[in-house]
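Excluded from the complex is one protein chain; the other protein chains are retained at their positions.
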Amino acid sequence: MGNEKQVDSGRRGLLVATCAAGGVVGLSATGAFVSTFQPSERAKAAGAPVEVDISTLKPGDMTTAEWRGKPVWILKRTPEMMASLNATQSEVADPDSTKPYTMPLPDYCEKQSRSRKEHEDILIAVGICSHLGCSPSKKFTPGAQPSLPDNWAGGFLCPCHGSTFDLSGRVFKNKPAPQNLDVPRHMYLSDTKIVIGKDEKGEA
Amino acid sequence: MAFVEKKLPADAPVIDKALNWVDARFPLTKLWNDQWGQYYAPKNFNFWYIFGSLAMLVLVIQIVTGIFLVMHYKPDGGMAFASVEYIMREVPWGWLVRYMHSTGASAFFIIIYLHMARALMYGSYRKPRELVWLFGFAIFLCLMAEAFFGYLLPWGQMSYWGAQVIVNLFGAIPVIGPDLSLWIRGDYVVSDATLNRFFSFHVIAIPLVLLGLVVAHLIALHEVGSNNPDGIEIKDNLDADGHPVDGVPSHPYYTFHDIFGVTVFLVLFTAVVFFAPEMGGYFLEANNFVPADSLKTPLHIAPTWYFTPFYSILRATTSDFLYIVQGGIAAYVVLIYLKSSLPSLIKAVIAAIGLVMIVGMLPFGLDAKFWGVVLFGSSVMILAGMPWLDQSPVKSIRYRPNWHKTVMIIFGIAFVTLGYLGVEPPSPIRNLVSQVCAVLYFAFFLLMPWWSAMGTFKPVPKRVTFKPH
Partner (left out) sequence: MKFIKKMIATLVLLPALALAGEGYPLDHAPDRANNMAALQNGAKLFVNYCLNCHAAASMRYSRLKDIGLTEDQIRGNLLLASDKVGDLMTTRLSVKDAKAWFGAAPPDLSVIARAKASESGTGPDWLYTYLRSYYKDDSRPTGWNNMVFPNVGMPHALWELQGVRGAEFEEVEDEHDHSKKTLEFKKFTTITPGKLTTAEYDSEVGDLVAYLNWMGEPEQGTRKRLGVWVLLWMSMLSLLAWRLNASYWKEVK
């Protein structure tokens, strides 16, 4: 009887040890296989920072660059466009960008203009609506228009479900989209050259 | 019958109640018990009995690694080779998945050959296990097809030209040959069309068939029970509970026995994967690191090592060798008439086939290339005949005359020699040796009805030979 108990505890010890060692093998293998899903070097290389030349960008014009497969808008705002941001301050849902979409507003960006102080007029924003991912259209002409309010000062309108954004990419209240447009990390290599996806702290 | 669900006491553990609910609706516990838990297997299994479980393990490894490879592989003539390098370099841990798959392919064949050797030694294909053997034979055919189709996918020089040569073999078939080759390829040469269809066969068509055949193989086995190294039927001797006295339930005894076998296999497997994935050019051939070039044939095309025994027989069939084959067929027909007790009709059919072959091998008939293909195919197909070729009164080699062991060893040597010669470039001496080995190979099977019954057999014990651990 005593012998049986000994065999049992010996066997149980071996069972536990074997299961543990085997479990490590299983978990490691699973881990390796699961990580094959991660972005490969090719995907990461394709997601590298992008340089944009804005020397030919005139006030009121917008150009689009591609970064990580997404459209990134670069808009050189006129003084009127900048002024409209005061008016929209009370009409947007999150004026200070406290609840970001997929990227927090970089700390070197001002709250209202959502741009760097040295280049306050240049808006750099990812043109993807925070509702379900469509790309909004630009609606820079002020005044009443279909789907837009009478006091429209200029901004963006998303064609899919009607969300509207001001000229800083901030979403208006009571719209399907819950958050402001993303502002990617960026820096100015010179007054006319921007790199998107990289700043003083490194690559995004 | 009215639906019955066993009622468990209120304080029974949740897991028991859950299992009870399932069992009333799906034979889960019954399946477990019938197929493994209470499946009584002979207690005297030795080393040779691990290969079935190992084969199943490697099948799982190939399927899982295959699934992950397909996530990144591109089955396109222009992208396939580069996509494999992409997996090796850029996919996190991709190199490990790739090496496991390439090593697994060769491991599969090593295991299967040893698994078949076990059957040969212990008579595991004999009545009542003929169907187990036939399903296994079908699995072997599918495995060879699976490996052949899979080998084209890396789109290296060996992949391309190996496929080209083998598909052209079908061109040897008279009348329909060239059209058949064209149909298989989907193009005039091996091309993107061929790659895509081979991809489909390799990834889904054959794996599904393989899984079905493995299930059939196991069901057939469990229906009649496993053989053992002594070749005696353990079900002939039951205890009071109706269980074979020489049997043990697979769980826990063979659960842990097989787990041990698996761990030893994994030591060898991981040693190869991490330290010698190329295995001197046998598992990953050097020439396959050169992208396929339809305009340049490599100097030395050889099939992968696991096909070489049969390939050697193909290559050995020269026009000179055909005379030997004709002589052999004639002698065999005479033997059938003089020394066999087959019904006259069967004898006549064999004689007719023999005559057709002899005439067909004459210089004005079909050329050596065609007969090479015939012998190549026959060398594989003849395995299916084992249950009927073996006329020995005992199943296991242990109770046969000692000289039967010598016969089997000679067969083994001939098989391995053919394999070795198949990877080497041909030469006059090598050709001669492969012809001798080819004769030995066929003689082993074709003469088996006679030699397997000859000699003084040893008394077969009533109980298995078992040494307590």
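Going by the order they are written in, the chains are A and B; count residues from 1 in each one.
Basically, a contact is a pair of C-beta atoms (placed from the backbone, for glycine too) under 8 Å apart; a residue touches a chain by one contact, two chains touch by 3 or more.
What you are looking at is a predicted structure, and each value in this text was computed from that prediction instead of being measured.
Contacts of the undrawn chain with the visible chains, over the full complex, involve A, B. For the options B:120, B:238, B:301 or B:351, the residue in contact with the chain missing from this view is B:301. For the chain left out of this panel, the touching residue among A:48, A:87, A:132 or A:189 is A:48.
Screening B:46, B:263 or B:391 against the full complex identifies B:263 as the residue touching the chain left out. Of the listed positions B:201, B:253, B:420 or B:445, the one in contact with the omitted chain in the full complex is B:253.
Panel shows chain A; residues 7, 10-11, 14-15, 17-18, 21-22, 24-25, 41-42, 44-46, 48 of it touch the chain omitted from the view. In the full complex, chain B contacts the hidden chain through residues 43, 82, 85-86, 88-90, 95-96, 99, 165, 168, 171-172, 248, 252-253, 256-257, 259-260, 262-264, 266-267, 270-271, 273-275, 278, 281, 286-287, 289-291, 297, 299-301, 367, 369, 425-426, 466, 468-469.
Heads up, the rule we're going with is that only the chains that are shown with their structure count from here on.
Chain geometry summary: the mean Cα position of chain A and that of chain B are 55 Å apart.
Within the complex formed with chain A, the chain B residues making contact are 64, 68, 71-72, 86, 89-94, 96-97, 259, 263, 266.
Remark: chain A residues 18, 22, 25, 32-33, 35-38, 40-42 touch chain B in the complex.
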